[in-house]
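Have a look at this one before I ask anything.
Of the protein chains in this complex, one is absent; all others appear in place.
Coming up: chain A.
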Amino acid sequence: MDLLPQLLIAGVVIGSIYALAALGFVLIYKSSRVINFAHGQIIATGAFIAFALTQSGMNFWLAGLLAMVATFLLGMLIERVFLRRMVGEPIISVIMVTIGLSSVIEGLIHLTPYGAGSFSFTTPAVLAGDGLSVLGTQLSRTQIAGVLAALGLLAGFTYFFNKSTLGITMRAVADDQMAAMSVGTSVERVFALAWAAAGLSAAAAGVILGLMSGLTLGGLAGIGLKVFPVVILGGLDSVVGAIVGGMLIGVLENLSAGYLDGLVPGGGTREVFPFIILIAVLLLRPYGLFGTKEIERV
């Protein structure tokens, strides 16, 4: 058993989920300059909706799809009700609204039976068989499917942004809202769409994560914090950055867990290492690997 390839592969598996979570975050930031602290809670909402549906006897795939539709609508609703009023307000207000939102969603989840416990999906038959071995590491079918699904969704979103009219419209709004408005683009519609798409990708991330490592409110919502190192490393407004950053953070935190845990009393460097990277990136290259250099030095 070699440690290094094992760590690398485990890092890619978790990294693809980080990438998917970061994608939703970047979508919102890119179009509307809103930092969404509630993203982890939206991920949890999607995962629990899917779980509740499978509990009532629904097919896993259908449940996942319905959960994605539900968070799509939820994202749109959040934008319409709360964020639309915050246009032009100071950044601290916008940040605090999403923090308040995360608290509200968490409270609502606690009102359902899923708030406190820990649950797991019944693995669908297709994913239950033997996995395959990569570089001497056993990967379960669930993990492979998770990575493939995440990569597929990421590729789909990238294609959408680069080729479809709607995607190009969203990029136009992200680039210059005034100019986009003056050529007749509905900026409001684009904001709503960005939130909806973020909700969609959040549910996907939640379902994949739930399938791989079980469902707990803390675990799912915690991804919302992991998103910050990812997007800062990749660049806040870059879709490619979200993907690369997600993979990098996933691999790096696994490497730190593998090689540094022994040196620290109590171990658990996995939780803190991404944030140390975050601070280093902020100091050396605040716009990240692929972000726009928009920071003014004071």
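Definition applied: a residue touches a chain if its C-beta (ideal position, glycine included) is under 8 Å from a C-beta of that chain, and two chains touch if they have at least 3 such contacts; residues count from 1.
Just so it is clear, contacts and distances are computed from a predicted model.
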| task | If you had to name the missing chain as UniProt does, which of "Cytochrome ubiquinol oxidase subunit I", "Putative Branched-chain amino acid ABC transporter, permease component", "4Fe-4S ferredoxin-type domain-containing protein" or "NADPH-dependent 2,4-dienoyl-CoA reductase/sulfur reductase-like enzyme" would it be? | result | "Putative Branched-chain amino acid ABC transporter, permease component"
| query | Given the contact definition stated above, which residue among A:M76, A:V97, A:L139 or A:M170 touches the chain not shown here? | reply | A:V97
| Of A:F82, A:F119 or A:F160, the residue in touch with the unshown chain | A:F82
| query | From the list A:P5, A:P113, A:G152 or A:G218, which touches the chain that is not on show? | reply | A:P113
| request: Since one chain isn't shown, list which residues of chain A touch it in the complete complex. | output: 35, 82, 85-86, 89, 91-93, 95-97, 99-108, 110-113, 115-116, 225, 228-229, 232, 264-266, 268, 271-272, 275-276, 278-279, 282-283, 286, 295-298
